[in-house]
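Left out: one protein chain. Kept in place: all the others.
Labels run A and B following the written order; every chain starts at residue 1.
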Amino acid sequence: MIPAEFQPIVYALVYILVAPLLGGLIAGIDRKVTARMQGRVGPPILQPFYDVGKLFEKENPVVTVTQNFYVLSYLVFMVVAGALFFSGGDMLLVIFAFTLSHIFIVLGAYASYSPYSHVGAERELLQIIAYEPMIIMTAVGMYMVTKSFFVSTIVSSAVPIILYLPGVFIGYLIVLTIKLRKSPFDLSTSHHAHQEIVKGVTTDFAGPNLGKIEIAHWYEYVFLLGVIWLFFAWNPLVAVAAIVVAYFLEILIDNTFSRVKWQLMLRSAWIIAGTLGLVNLGVLYYLGMVVMP
Amino acid sequence: MTYLAKSPWIVHYNASSCNGCDIEILAALTPVFDVERFGIINTGNPKHADILLCTGSVNEQNKVPLKNVYDQMPEPKVVIAIGICAATGGIFRECYNVQGGIDKVIPVDVFVPGCAARPESIIDGVVTALGILEKKRAAMLQKGSAEGTKAGETV
Partner (left out) sequence: MIFSGGSLVHILDLLGYLILFPLIAAIFLLFERRDSSRSLIVQLSAVAIGIVSLLLLVLGYNRDTLLYAVGSEQVGQVMFFIELLMVAFILYLAVKHRKTLAAVLVLLQAGLLVWFETSLSHGLHVANNLFVDQFSIIMALIIGIIGTLICVYAVGYMETYHTRHPEVRDRRNIFFAILFLFLAAMFGLVFSNNLLWVFFFWEITTLCSFLLIGYSETEEATNNSFLALVMNLLGGLAFLAALIWLVLSDPSGRLLDLNYLLTTGKALALVPAVLICFAGITKAALMPFSSWLVGAMVAPTPVSALLHSSTMVKAGVYIIVKFAPVLSGTTEGLMIALVGGMTFALASFMAISQNNAKKVLAYSTIANLGLIVACAGVGTYNLMWVAILLIIFHAIAKSLLFLCVGTVENRIGSRNIEDMGGLIVRMPRIAIMMFIGMAGMFLAPFGMVISKWAAIEAFIQAPFGLIFIAILAFGGSATVFFWSKWMGKIISVMREQEVLEDTVKKEKWVVLWILTGLVVVVCLIFPVISWVLIEPFVLNIYGQTAGLAQANLTIMIMMLCLLMIMPLSMLFYRKGPHVPATPYMGGRPMDGNMHFAGSLGNSREVVLSNYYLEKMFGEERLFMIGTSMCWGLLLIAGIMLVGVML
């Protein structure tokens, strides 16, 4: 057995090593399922790894050398956020590190002064402000149920958190669509070819820099799905099933909706998801403070 | 075999095509031909692409944009000229403003003839291009190790 004080470090290391493999695999399955939904054969499951491998085989043209720094920081802080999460750290700190890493990719896009990446950066910022309140509410909801912001406590709680936080969970799924860059909320950049602003945020990154962004996305996938796990942490089997169903739903939505304007995205995330989350939290608060103080 | 051959991303540039070849290129992306089977993605961005698919002949208006798009693709890269206009200027070659095929402006690696070129032959052209891509990669590596690291300074 690992001594208790080293456990967080071990979990963090496991995340750092395994998450990119897992994330890449998820991306591969995603593309395969998408292709099947469209009546195509689709690429091999390992295609995302080939893509990133190829990107690292290419040269690295940059408009300004600072772009390298922003992309590297994006990747590093994404890893930090995920590692903090999986080592059982404070949810709020994880969220702040997560935001920090996204600010870096936005800055990288701004730095190049191309109109396409500029619009992409503005839209990415809109996406950040759209999902952030809901993610904070998710953390607050978990605190209300388990009385702790620490992932280690939340995950070992025997309480089925989902039963207390159904509204928060649905709200989280809504903003998850934004985070996974799925239609209808893939405003800043898209995995599909039909992007009206070329490739948005990633337009001016090429070769290894783009590869790093892809790897950061993989880390991000694993972290985001890990949050779903927390809702179902009392039963690992149910948790895995929930993650599979949730991800499948996201792919289905991706393939059945067209992209919306930013106004609708912001309203969906703030008004619909926000209301769901707040009402849910309000009821919990009322029960916690008044009914069972 | 490198990863390059498993993940060729394309960018499509219409120089001054009649759209016949363009429709055939897009047809290759449909479920019938499904080029994503081979990892081919239409990126729409030269900075992400490995293969430039070019249709139509070159004229005064589009030769600089074509050159720009080509220059912005990171090495190694290949160019495929799709259709007879892209190869020689086709029926437009005698026009007062047409300069001829796209090889007048940028180096072309594969010519796919036809008016319009069929999706099968376009896919075949791309597969041929993969071999050239790998050779270019090998050449790039050799050149890199011979020259040492290129030092450059931008802001």
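We adopt the following convention: a residue touches a chain if its C-beta (ideal position, glycine included) is under 8 Å from a C-beta of that chain, and two chains touch if they have at least 3 such contacts.
Quantities reported herein were computed from a predicted structural model and do not represent experimental measurements.
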item: Identified contact with the non-displayed chain, of A:Leu55, A:Leu126, A:Ala216 or A:Met265; value: A:Leu126
item: Option touching the unshown chain, where A:Ile16, A:Ile29, A:Leu46 or A:Leu72 are the choices; value: A:Leu72
item: Residues belonging to subunit A that touch the chain removed from view; value: 59-66, 68-69, 72-73, 76-77, 80, 84, 89-90, 92-93, 96-97, 99-100, 103, 106-107, 109-118, 121-122, 125-126, 128-130, 132-133, 136-137, 140, 143-144, 149, 198, 203-204, 206, 263, 266, 270, 274, 278, 281-282, 285, 289
item: Residues in subunit B touching the chain absent from view; value: 13, 45-47, 64-66, 68-69, 71-72, 74-75, 144, 149-155
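In this text, only the chains that are shown with their structure count from here on.
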item: Approximate Å spacing (C-alpha centroids) for the pair subunit A, subunit B; value: 34
item: Residues on subunit A engaged by subunit B in the complex (per definition of touch); value: 31, 35, 38-44, 47, 50-51, 53-54, 56-65, 193, 195, 198-199, 202-207, 210
item: Complex contacts: residues of subunit B adjacent to subunit A; value: 2-4, 6-7, 9, 29, 31, 34, 36-39, 41-45, 47-48, 50, 72, 74-76, 137, 140, 154-155
